[in-house]
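The complex appears here minus one protein chain, its other protein chains still in place.
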Amino acid sequence: MRRRTLNLIPHAVMILAILLFALPIWIAIAGSTQDSAAIARGDVSLIPNLSGLGVYRDVLMNGSAGAGPVWRALLVSAGMALAIAFGKIALSLPSAYAVTFFRFPFRMAAFWLIFLTLMLPVEVRLIPTFQVMSSLDLINSFTGLTIPLIASATATLLFRQTFLAVPDELVEAARIDGAGPLRFLRDILIPISGANIAALFVILFVYGWNQYLWPLLVATDPKLDTVVISIVKMIGVDTATEWNKVMATAVLALIPPVAVVLLMQRWFVKGLTEGDK
Amino acid sequence: MAGLQLDGLRKSFGSNEILKGVDLALADGEMLVIVGASGCGKSTLLRVVAGLETPTAGRVQIDGRDVTDLDPSARDIAMVFQNYALYPHMSVFDNMAYGLKIRGLPRAEIRAKVDAASALLGLEALLERKPRQLSGGQRQRVAMGRAIVRDPKLFLFDEPLSNLDAKLRVQMRGEIRRLQRRLKVTSLYVTHDQVEAMTLGDRLLVMHQGVPVQLATPTEVYARPADTYVAGFIGSPAMNLLPGLLGRNGTMVRVADADIDLGPQRLDRPDGHPVILGIRPEHVVLDASGMTWPVEVVEHLGAEMLVHAGRPGEAALTLKIANGTPLSDAIRVSFPSAHIHVFDQATGLRFESIGSGPSSS
Partner (left out) sequence: MERRTLFPGRLLPALLILPQLVLTVIFFLWPAIQAVKSSLEREDAFGTSTEFVGPDNFTDLFADPLYLAAIGRTVVFCACVTAVSMGVALVLAVLADTEIRGRAFYRTMLIWPYAVAPAMAAVLWVLMFHPQIGLVGAWLNRIGIAWDYKLDGTQAMALVILAAAWKQISYNFIFFLAGLQAIPKTIIEAARIDGARGLRRFRTILLPLLMPTVYFLLVVDLVYAAFDTFATVYAVNGGGPGQSTQTLVLKVYLDGVVNANVGASSAQSVVLMVGVIILCALQFRFLGRKAAT
């Protein structure tokens, strides 16, 4: 009997935590379907008004005060997130392969140079990076939005950890079977690293989707506004904020990254906790 | 023609010399087992032969061809690893076929070879499975299959049975032996298990600290160990090694208070030369007129029992005798001269008799 009563406490705390976590989202979902003026008076109902769902169409096509149509912003965000995720994987996989499976002059120097980028987040080299971009004529371009974020070292380090854990005998068996370095990479290493690549994809997709400071700085053209930029612009207009549209945009902005995390949860948790440490 | 020949093979990692000059020749179709404690260099030797390590000095020839500078894949060898090293994402079929695919064999031929090997190993029903769906013994068979389909000039085994449980190990040991006899492929087999070494090898190479200390048939290694290391390593329980002094013109060894007669043997060393007398536990006999040893512990093994005798801090003696033999607190034993081994205390090397004992080979 005593055990059972004790077990209720964890359940109660967990449910409370889940509700607290979900509350902001629920407010946004419920609020998005209601009348903007009612929200502005402070009359937010927690019950969605199903007839107000048209707001989603409205923001997708027309946007809201302060920002353009949300479909375009979603497209820019998706493009940026995918370019960063695939770009980083495509860049880091070969470089991690090179530093773990070969020995060549300046190997450690190259590795440390890449490792150094961990210590240089975009926030601390903001202005000079912007100046480099502008001298390369990459301001207000999709390339400028993505390339500097592709170069960082996190993915390289995660891949290196994964590769170091590959049993030596597997490599030796492949060598005796006659597989050269590129063949080994293609036939063995990439297939057995599938789960790690998937985890990394989730991490990088979320990272790319969530960027704010860099796009704010490098893309002033409203056509290149990401959905995160758009929504901050929307709440930034002090008068006449269309709150239902802000909330609808917030929901739309959250769906893709949350979906990616939840759908790939298993690999993501494994890759995150096993790789970083 | 030699199946495998090694000349003056040396390997160092930095200042650490692992192989200190190994010469070896295997006849075509011979199975040689390399045995030694961990760190003796046996695995390094195997890896150098495979081409996974480059020797610091020396040459490797396989089937009369110098392969020292060749890539592992060009040496026409196959290797079975301790942890099997199966490709986890490939089916059993693909695991066996991978090497053949890379060599560009036609599909039909690959199919035929894999089918033949899997029939030999009883893997026909498992070809579509992934390694993680197999038991330890089945994985072991797939690893063997991957080696067999390649039809190589040389098989290399790197402790292939040590990840199996005791019962399966005995079974697979027999299977490997049968397969090797049937396929007649020259084989090099590395193990730390002396039972595997004794049962599998046509010949045995005992290694110690990077040096081959004895190369002979299993029977010979057991009967005439080349030095105290081999004497202690091969045989279970280990040979009794008792320090003593030579006497009576090299025909007797004095151990503690007892004079032990070497029978017809005579050793060519001055009296008083420090030696080590060796006798296997199974060769010590109870003898009412022999030396007295106090009994410490008795272990029953079923048909036999082990008697550990000796005084704390002094030399110990182990006997293997029929179970149920009546014992008192102290036993009296003697060492039949035909089973006595004598080694030099300084070098550990075996003394050969210059008298009427069997001569050195």
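Think of it as A and B in the order they're written, each chain with its own count starting at 1.
The rule we apply is simple: a residue touches a chain if its C-beta (ideal position, glycine included) is under 8 Å from a C-beta of that chain, and two chains touch if they have at least 3 such contacts.
None of the values given here were measured: they were computed from a predicted structure.
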Shown chains contacted by the missing chain are A
The missing chain sits against subunit A at residues 7, 10-11, 13-14, 17-18, 21-25, 27-28, 31, 39-42, 44, 46, 91-92, 94-95, 97-105, 107, 110, 113-121, 123-132, 136, 147-148, 150-153, 156-157, 161, 163-164, 166, 168, 171-172, 175, 180-182, 184, 206, 209-213, 217, 228, 231-232, 235, 243, 246-247, 250, 253-254, 257-258, 260-262, 265, 269, 272-273, 276-277
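Here is the rule we use: only the chains that are shown with their structure count from here on.
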Cα centroid separation, subunit A vs subunit B, in Å, comes to 57
Note: in the complex, subunit A contacts subunit B through residues 167, 169-170, 172-179, 183, 187-188, 191-192, 194
Listed in rising order, the residues of subunit B that touch subunit A in the complex are 47, 50, 52, 71-73, 77-79, 81-89, 98-99, 102-103, 146
